[in-house]
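Before anything else, here's the structure in question.
The complex appears here without one of its protein chains, the remainder shown in place.
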Amino acid sequence: MSDLMKDPLILRQIIMDHYEYPRNHHLTEDEHYHKAHMASESCIDDITVMAKIEDNIVKDVCFDGVACTISTASTSIMTELLIGKTVEEAEAIVKEYYKMIELLPFDEEVLQEAIAFHQVGKQANRIKCATIGFKAIEECIKEHKHE
Amino acid sequence: MSDLMKDPLILRQIIMDHYEYPRNHHLTEDEHYHKAHMASESCIDDITVMAKIEDNIVKDVCFDGVACTISTASTSIMTELLIGKTVEEAEAIVKEYYKMIELLPFDEEVLQEAIAFHQVGKQANRIKCATIGFKAIEECIKEHKHE
Amino acid sequence: MFEVNKVRQDFPLLKKAGESSKPLIYLDNAATTLKPQSVIDAVTRYYTDYSVNIHRGDYDLSYQVSDYYEKTRKTVASFIQADVNEVVFTAGASASLNLVAYGYGEKYIQENDVILSTESEHASSILPWFRVASQKKASIEYVPLTEDGQITIENFKHAMHAKVKVVVIAHISNVLGYVVPIKELTEIAHSFGAIVIVDGAQSVPHIQTRVKDWDIDFLAFSAHKMYGPTGVGVLYGKYQLLDSIEPYYLGGGSNARFDRCGNITLKNPPYKFEAGTPAIEAVLGLKAAIEYIESIGFDAIEKVEHELRTYLINHLKEFKHIKLYNPDATSGIVTLNAIGIPSQDAAIYLNSKGIMVRAGNHCAKILLDVLKTPDTIRISLSFYNTKEECDAIIEALREITLEKCIDLIF
Partner (left out) sequence: MFEVNKVRQDFPLLKKAGESSKPLIYLDNAATTLKPQSVIDAVTRYYTDYSVNIHRGDYDLSYQVSDYYEKTRKTVASFIQADVNEVVFTAGASASLNLVAYGYGEKYIQENDVILSTESEHASSILPWFRVASQKKASIEYVPLTEDGQITIENFKHAMHAKVKVVVIAHISNVLGYVVPIKELTEIAHSFGAIVIVDGAQSVPHIQTRVKDWDIDFLAFSAHKMYGPTGVGVLYGKYQLLDSIEPYYLGGGSNARFDRCGNITLKNPPYKFEAGTPAIEAVLGLKAAIEYIESIGFDAIEKVEHELRTYLINHLKEFKHIKLYNPDATSGIVTLNAIGIPSQDAAIYLNSKGIMVRAGNHCAKILLDVLKTPDTIRISLSFYNTKEECDAIIEALREITLEKCIDLIF
């Protein structure tokens, strides 16, 4: 495991940064986007993710909503990770992320900043927060494939 | 207490007789009758009692429905007891009957054959059966008074 | 190996009965069942170890109890062979049956549509449809029963037609205990485009339920008739159907959001049907009940209950003064009358011998037109009953007379 991942200060910094300055934090009226609305049961996290997928490429991902630090930061990181990837690459990243959440071995290279959440799986009550954005993009991809 | 009341054979005979040959066992379309429909919770006893009360006299009482031996016999006896009485007398009889059911001292004279039920109060689960007809006539009288 | 004496030790009430000199013979299992210790423990454990509300991940206890609650949904799903998001927790079979009548009726029933049912249905399954029918100007039709009160494939076929939109039917009737050929009926109903709503209150505890194999559309049942707590039941529904209908209840927990203009965004099934705090400890108790049933196994349950029934019937049919209404049924329900004795008097006589059975019309009031009697005595068996208990009721029924019934009040 890389040194980076051992340093909570750096990991915390990543999360703080994405929470305070979330990337791609807006929605669009553009009809070419797929849309997934995720409202968790706890009544708080309520996030909408939108994605434009064309020519098998994830052209754009954006999101908005009310959420805790973990949901906001993980969704923000997700958008950055996935934009520009092919659908297959995107799916692979999501899969790798879930592996990490389940505390299984995973590919650090692929997940980049998302490794900030590598220990979140130990806290069962935060898994939902850390995966809400990934679940949403999965839905968008699924919808795209059904077209 | 009279000897009669001590002899279960005689009391049983009274009940059997009223169960097998219930008196005033019919209903009427006559609009001058008050009507009370009593359906007990146990889904079985389902009795309708009708009464014509004029000039402060209980001119007629009749009943019909599906019921157990105790309900049928006690209602049949009630009709015989009350027909021809003034409203006040009828109310007094009903009151005396309830006293008996509650195992309190009561006036045997007034209750006549109804004394067959003098011990029914010891069996809580039959009190409803033994009082259903009396409850019904009470409702009829109440209705009459409200007119 | 099934050993009844060992099984009876699991039920505190039976254990107590075994130790007491006064007989306590419970033969009213169709009304509700006794509870094994493991169910009682599951309920108590909620109070002593969790005691918090569900669906809040904010603290550990709440997370744990929510998780436990959702695990019960999985247990129920695999028990009836459904998917987990097809299992809705309700307050009981009656609540489930009302929910589906409202939800499906409101959305899909039109003027002149027909709801097909039978005259042996329980009030909770048929009355909600009376209301739908009257609101929508639809009508109720009944599959004619055979002389002994059965539904056959033949009769059902004849009763089906293109206007029938919904079939509401008990898998096992609580009055006569016949097991209907639900898979075959469902296939026929579907071929006419109707959906099938199964009242499983009496069947789920006694025979293996296979919702997917049978292809039924909805199934309702209660925990308390399957050795679990009262206050909780299940509505199974095919996911697309659940998704398409409106919930009966609205409130906290079932909506994702709403605004002051009255716009409500509901959650997905099954959650959209679960407004308000549910019966948490009862749900956890239901899990224990299912685990208990599975530890006995349906093979043993069906075999034992059938043996007891056969034993009972074989003796009772010798008695000239006993009328049996369903000698040929296969479930543990035996319906009868002592000729000339109102059922309530007979039941109270049996009570004087420590025997508990149910008298009445069993909430299926329209069946009486078929049986030609206003009410009956219903004996309903469970695997924890014994031959000795059957002997006790056989003896009591052998000697019953109207005089003896009346003499109890002196």
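Note that the chains are named A, B and C in the order they appear, and that numbering of residues resets to 1 at the start of each chain.
Please note the rule applied: a residue touches a chain if its C-beta (ideal position, glycine included) is under 8 Å from a C-beta of that chain, and two chains touch if they have at least 3 such contacts.
Predicted, not measured: the structure shown is a model, and the values here were computed from it.
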Displayed partners of the chain not shown (whole complex)
A, B, C
So which of A:A36, A:V49 or A:I70 would be touching the chain we can't see?
A:I70
Listed residues C:D28, C:E86, C:D217 or C:E305, member touching the removed chain:
C:D28
Quick one: say which of C:T44, C:T146, C:S295 or C:N314 touches the chain that got left out.
C:T44
Sole contact to the chain not displayed, among C:D10, C:D113 or C:E281
C:E281
Of the residues in subunit B, which ones touch the absent chain?
37, 39-42, 46, 124-126, 128
Using the document's contact rule, name the residues of subunit C that touch the chain not shown here.
12-13, 16, 26, 28, 31-32, 34-35, 39-40, 43-44, 47-49, 51-53, 56-62, 91-95, 97-98, 119, 122-128, 130-131, 133-134, 140, 142, 222, 224, 229-232, 248-255, 257-260, 262, 264, 275-282, 344, 347-348, 350-351, 355-360, 363, 365-366, 369
Note that subunit A touches the chain not displayed via residues 8, 11-12, 15-16, 19, 42-45, 66-70, 117, 119-120, 123, 125-126, 129-130
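The rule is short, and it goes like this: only the chains that are shown with their structure count from here on.
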Going by average Cα coordinates, which chain is farthest removed from subunit C?
A
Inter-centroid spacing, subunit C versus subunit A (mean Cα positions, whole Å)
45
Between subunit B and subunit C, centroid-to-centroid distance (C-alpha), Å:
38
So the centre of each chain is just the mean of its C-alpha atoms; given that, what is the distance between subunit A and subunit B in Å?
77
